[in-house]
Structure formats: structure tokens, C-alpha cells
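Here's the structure, in C-alpha cells; my notes come after.
Only a single protein chain was left out; the remaining protein chains are all shown in position.
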Amino acid sequence: MLLYTLSRLARALVTVVLIVTLAFIILRMTGDPSIIILGPDAPEQAYEAFRRNWGLDQPLIVQYFKYFGAIAEGDLGRSMRDGRPALDVVMDRVPMTLALTLPALVFNLILGLGAGVFAALNRNTWIDRAIMTVSVVGFTVPSFVMGLVLAMVFAVQLKWLPSGGSGSWAHAILPVISMGMIGAAVIARFTRSAMLEVLGQPYIRTASAKGLSWGAVVLRHALPNAAIPVLTIIGFMVGSLVAGAVVIESIFSWPGLGRLLVGAVANRDLAVVQTILILIGFTMVFANLMVDLAYGWVDPRLRIRTLSTAK
Amino acid sequence: MTTPLMQLRGLTVDFDTGPRFVRALHGIDMEIRRGETLGVVGESGCGKSITWLAALGLLGGARVSGQVLFDGDDLLGMGPRALSKVRGGRVALIFQDPASALNPVQRVGRQIGEALALHRGLRGDAARTEARRLLDRVGMSNAAQRLNEYPHELSGGMNQRVMIAMALAGEPDLLIADEPTTALDATIQAQILDLLGNLQRETGMALALISHDLGVIADMADRVAVMYAGRVIEEAPAADLFATPGHPYTRGLLAALPDLDGPRARLAAIPGSVPAPNGLPPGCAFARRCAHVDGVCETAPPTLRVLPDAPARHVACARMDALWCGQNSVAAAPQTRERANA
Partner (left out) sequence: MSDVLLSARALARHYPVRLPGGLLGRPATLKAVDGVDFDLARGEVLGLVGESGCGKSTTAKLVLGHVPPSSGEVRFDGAPVPTDRRADWRRLRRRMQMIYQDPLGALDRRLPIVAQIGEPFDIHCPDMPRPERRERAAALMASVGLRPDQAGSYPHELSGGQRQRVVIARALALDPELLVCDEPVSALDVSIQAQVLNLMSDLRDRTGFAALFISHDLKVVRQMADRVVVMYLGRIVEEGLPDQVFHAPLHPYTQALVSAAPTPHRRARNRIVLPGDPPNPVDVPSGCPFHPRCPAAVARCRSEVPSLVRDAGRAVACHLAQSAGGDLSPAPRALKAKVA
């Protein structure tokens, strides 16, 4: 179990380094922050001073190693816009984003798992077909379309809810629903197929033959086994929620990480962009790590697999 | 004679294949008496497993009709609650592939404990002690330690012992064993058959042993029912059946089986293959493969009838009178064995 955890942690670290490296290269290849921040009409000396100040005049490889050296000491750089530490700038926005993504995740899971299990138990009936049809709509429609449609209907037409801003909990309802719907659809489909697979297994028949009621069979024997494949999807879900937040926050003018990221990319505010990416990377890696560990917890067969497959 | 423990009367099963229903069982009549071993034998698709799953309401998505009388009560007419009480209680089942028949994410002790809680009301330490005793009883060494293990940590033979322990938890009157040794190696098969025989002697439970293996059936059964294409085509005391098989299909099966003793001869294969459930002929389902086929075979499926001089034997063959009297019943088996052409 220790080895299992360690190997997962090592893999997670490598992933984060790769993300940051890629972001570093791409951002620096696609535009000069000095021009964007100072404007196109600033004197040449101002550009040079800016570049020297932020170390942009050095070769890319030197910048890269300096950057990683600084990260190792806990310094993520400063925002080129206002000179505040990038970490502070980013951290200010984290609670707002969490206020959207956490409820969306919960919404996701409850709706998705429930619908999936319900569809599987009513396989090939109208209930099943209805749930699956809705879920197709759910994951073929992009989240920004979903967001816009919801805003049109409930904010513009019906005027039940605000169309943007972050003043009260009511402001969060539409963004949470538009983010959650998509994930719920994916989870519902996976849950359904995982449940169907498990319900066809011999041990389900054994459980019935033992004299358990159908409800107990589903609860005690089918669900724990069906959870194994669904866990993988939940790991991915966290990633797509963060990505979805970027779009949804823009649509609903929600002052979270997503909007900060869009602004920072447009301004080539390198330190802020990279800090956000590192944070997102860590979140996704952490989520997947949790999922991997949960696997080991749910499925006893995995606990020894890493050891015995060496051939 | 006392009433049989379990009686199937006209049991039919139809599977919903979408556009229409396909009949898999065409009216099964079978009975099992207290303490006896009934062998149910047939090739894949003959309906031998479906019969018992249907009888206990374990076939999802199928239409089941007829009567299943267990100690006088009709299981098919029972509500789900009452049926659950019978399943795993007075009637227990074990299955073919023991490794996949156990829940992979639960410890063995918990799975046995569940049955003890359901049927004996045992929980906690009492359940644990009893589970341990059951594992001891089915011949598992280190029973206390095994309780904490998962199915994947045990061998196939040990998993089948766990299944048997779980079945014993409800102190059943009838154990239905569906191909219990098919997935196991020869020496492990011997262990499990030995164990089943011993348990049956000790507890007096009846055993319905379903198998494709005529050897296993011959070894264990008191009485045998042979099934073909969703019907029982012959039923007889085991010794009689293997000495003088009646139905041409039973004779064919025995002749097609290679042997360990006697001269080595070319096998007498049954020509053709089993018809699909949705493509059965109007008459006897075996007619197309039968050497004794006659016009009478093609009109309607024959029903089980008592053999003229053997009241304990039943055969479903329209030509049985001619076939049975046409040959000396004792010599029937060897005669059907086609020897080498050379």
C-alpha cells in the first residue's frame, strides 16, 4: 500500500512539472508582455527596462531554470500588472471559484449517480430511455451554450434570477447548474453502464440466491462494485469543472479564477497565468491521486496488483 | 410414499428477445425427494440451469409460468419477501465459477455473515464464530484467518468451499449445485464432490446436481433427469439409466463419450447439432439427429411416459415402445455403441 501511494505521488509530481513547462514555453512564444502591458506606443527604453526588470531579456532556458529555482523556494513571482505577489492575486480569487465548483461537483454527483443507477435498474423501459436522451443533450451541448440558454430563459425572459455578478447566493444558481448539468450527464452514462455490467455478474445472482432483497443486493453488492469504474470519471470531472469555470465565470461575470486567468492571458501576465496553471494542475493531480487511493480502498484486488504484475 | 420436497409442474420459461418471446423451457415436470440426489444432465443450452433459476425467481427478464411446489407452497405465486426467505434458507444454491460468484470487494467472512444474519439472525461475534465453524466444516484450514480474506486471495477450490459454507448458513433442506466443479481441476473436483457427499449424509439435505458431465452425475446421483432443447427427455434411477439408457439421445450421449476402460474404438458421435430455441421443429427436437426417426416423431413433441416394465423410468420418445421392446433392455447400452468401422 505504501509503494502504491508513493508511485502515484511521483507520477503526480511529474505531471505538474510538465504542465508548468508547457505553459512556460507556449506563453513566451506567443507574445511579448512588455508591449501588451506598456502599450504599443511606449518608448524603446521603457520596453527594455521592463524586460530587464522582469528578466525577459535572458535566454529562455535561463529564465526557465530561474523560474523553477524560485518555485522551489516558494516564490511564484509577481504580477506584472500591479507588482503584487502572484500567489496573493490568485488566492484572492480561489474562494469565489470554490463557491461555484464545489456545489457544482456535489450537484454533479447526486444527479449523475442517481440518474445512472435509476436508469440501470429500469433498463430498457421508458424511464431509462428518457434519462439517456436527456443525458445525450447534457453532454453534447457545450457548457457556454448551456450557460447562455439558462441565462436567457431564467434571467432575461423570466427574470427569476440575476444574469451576472456575485452579490448573493442567487447569483450562483445559474452558473452552478450550467456547470453541473454537463458533468451529471457524463456521470449518469458511466454509472448506468457500470451498473449494468455489475448487475450481470454472477455474484449478484449469488447475493439474490442468498435471500437478500433486491434493494439490499443493489445497495450492498452492486453499488460498491459499480463505483470502481465511476471513480475514474469523477477524477476527470474535477478537471473539466475547473476548465468549465473559466468559460462560465466569464459568461456570468463571476469574479473567480477563471476570469482572472482570461484577463492574465490576454495581458501576458506570466507569473499569474503560471500560478493559476500550477494551482489547477495541483488540483487535478490531487483529485486523480484521491481517486487512485480510493480505488485501492474500494477494490482490494488493486492493493497487491502493483506488486505481482512484474514479469 | 411421502410428498416430494420440491415439485416442478409444467414449468415454462420464455425470454423476451425484443421482437418476440422465445420459449426456452417447454413444460418441465421434475421432482426431488427429501435427502435424495437428483442429477440433471444435458448439453449447453438444454435449459438445465434455467430450470432451477426460474424455479427460484432468479431469472430476470423472463416470463415464467407453471408451478414450483416446495413443501406444498408454490414459489412462483409467492411475494418477493416470502421468496427471499426461502432462497438461501431452505433452498440454497452454489454456482459454476466460484471465483466470480463471490463479491470481489467483500471479505469472505462478511459474505457468510450476511447469510447468517438473514436466515439465523446472527450478528457480531456470534455470526463470526458460526462463520468460522462453517468454514471448518467445509474443510478450510485456518478458518479464522480465511474469514478476513478476499475471494481473489483464495484458490478456486477454496472459493467453492466458501460458497458451500454460505449455502450451509441457512441450514437448507435442498442444495442446488449448478456445475459446481466444472471450473475446477480434477483433484479439486474430487475434493468438492467428496465434500458434497459427506455434507449430504450428515445433514440429510437433498441435492440437485446440475452438470454436463455424465461421469460426475453417475458418481453422485440417485436419480437422473436428462434434458434436451428445453425438455426432460428421460428420467430414471441412476443405475438403470447408465446401464440401459432408454431415449436415443441418452444412448447417443453415452456412446459419444470416450472411456478409460475397454477397447479403444471409434466414438459414436451424434450427427448434427442442437437446434436453436427459436428454430425447433414441430415434432421431437431430437428427430433430425436420431437414427430411429419415424413419421410419428415429426408431428408433435413426445411427452414423458412410463416405460412398460419399469415404473420408475420415464422416457419422452414416440418410438419408445418399439425401441424398448425391440432390444433386450440389459444389452441396450453396448448395442448402441458403434464400434470402429475398420
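Chains: A and B, in written order; residue numbering restarts at 1 for each.
The definition used in the following text is that a contact is a pair of C-beta atoms (placed from the backbone, for glycine too) under 8 Å apart; a residue touches a chain by one contact, two chains touch by 3 or more.
These numbers come from a predicted model, not from an experiment.
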Touching the absent chain when the full complex is considered, from B:Gly72, B:Gly121 or B:Pro258: B:Pro258
Chain not shown: contacting residue from B:Ala82, B:Ala269 or B:Ala291: B:Ala269
Contact with the hidden chain (one of B:Asp14, B:Asp213 or B:Glu298): B:Asp213
For chain B, the residues touching the chain missing from this view: 43-44, 155, 157-158, 185-191, 193-194, 197, 212-219, 238-239, 242, 252-254, 256-262, 264, 266-271, 273-274, 289
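One rule holds for everything that comes next: only the chains that are shown with their structure count from here on.
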Chain B-touching residues of chain A, taken from the complex the two chains share: 201-203, 205-214, 220-221, 224-225, 228, 298-301
Chain A-touching residues of chain B, taken from the complex the two chains share: 53, 56, 58, 80-81, 84-89, 92-93, 95-97, 100-106, 114-115, 118-119, 150, 152, 163, 166, 170
